[in-house]
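Have a look at the structure below before the remarks.
One chain of protein is taken out of this complex; the other chains stay put.
Let's look at subunit A:
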Amino acid sequence: MDLMEKNLELVEIQKLEGHTDRVWSVAWNPVSSQADGVSPILASCSGDNTVRIWEQSSLSRSWTCKTVLEETHTRTVRSCAWSPSGQLLATASFDGTTGIWKNYGSEFDCISTLEGHENEVKSVSWNASGSHLATCSRDKSVWIWEVLEGNEYDCAAVLTGHTQDVKMVQWHPTMDVLFSCSYDNTIKVWWSEDDDGEYQCVQTLGESNNGHSSTVWSISFNAAGDKMVTCSDDLTLKIWGTDIARMQSGEDYAPWIHLCTLSGYHDRTIYSAHWSRDDIIASGAGDNAIRLFVDSKVDSVDGPSYNLLLKKNKAHENDVNSVQWSPGEGNRLLASASDDGMVKIWQLATKP
């Protein structure tokens, strides 16, 4: 199926209103957004210090706010992430803490608060098995937390190396390798060689590796985990790849290399990029637009290249801070969050 040949458009399904300040991030519940007969659930977090949980009604097909997680964080909630089981939601806040909320269906309870960072926590990510969490902060460090019995969380590692504010952390989709990106313009890869919990920075992707020349805001992996896309204040998206088989065989670390740079498409900071299960990369930027890119599938010695599939101008009335594809198969739903205080649900569909 060649996406470029189809006449596709991004259709706005619904605008979710409720937050009283900018919305920084959205996260789809990995379980309920995929299972049959279960309504998709989306979390959004905001400068109003709250997290909202949105659910799509199976009857009316419309989205409503199921619950508001409030009175816990005392400052902006910058990002949120569901555990792989969908049972827990972690929330990273400028108040320096990371909240862990248990999902009781119609209610959420804050069961734990992770403290330790010296200032604003920017991002949180669960590993594939849900056994560990990672957080990062303006204090330049990345923390790894182990999930223990009885709602207990233990700090397993404090990783230093970035020389500036760390913007996002993201675990690899299948392996316990952690990635972080920063205001110091680099992406760092953290790995525990002997699997003993001793994580080291095994690679730094900087300008000398064809890396970014300004703040890197986010990282996203393809489903196979052999490619990742990063986006930056330098107005480019970069595609990186690795020999995943070599990495999975556990013999040694397979380095990531730069495959492709998408430049000339954005003229304001790109805050978010997300790689869908069917290989469409969405970007959200400071020009209020959402762009979609696909692999051009042109065989070249220079490696892969990507084409702009479509650009949705004025997707929001202000900066788009986050874009996330729904994990569900086949529905091609995209959620976006903006400085305009809105969350929007989009569908990528063929033009009538």
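Simple rule for what comes next: contacts are C-beta pairs under 8 Å (C-beta built on N, C-alpha and C of every residue); 3 or more make two chains touch, one makes a residue touch a chain; residues count from 1.
To be clear about the criterion, contacts and distances are computed from a predicted model.
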Message: Can you match the unshown chain of the complex to its UniProt protein name from these: "Fe-S cluster assembly domain superfamily", "IBH1-like N-terminal domain-containing protein", "Gamma-secretase subunit APH-1" or "Cytochrome c oxidase subunit"?
response: "Fe-S cluster assembly domain superfamily"
- prompt: Which listed residue (A:Pro40, A:Gly211, A:Gly286 or A:Pro327) would be found touching the missing chain in the intact complex?
  reply: A:Gly286
Message: Can you tell me which of A:Glu55, A:Asp295 or A:Asp319 touches the chain that was removed from the display?
response: A:Asp319
- prompt: Hey, which of A:Arg52, A:Lys122, A:Lys188 or A:Lys312 is the one touching the hidden chain?
  reply: A:Lys122
Statement: Residue positions on subunit A contacting the omitted chain are 22, 47, 75-76, 78, 94, 119-120, 122, 138, 165, 167, 183, 214-215, 233, 268-269, 286-287, 317-319, 340
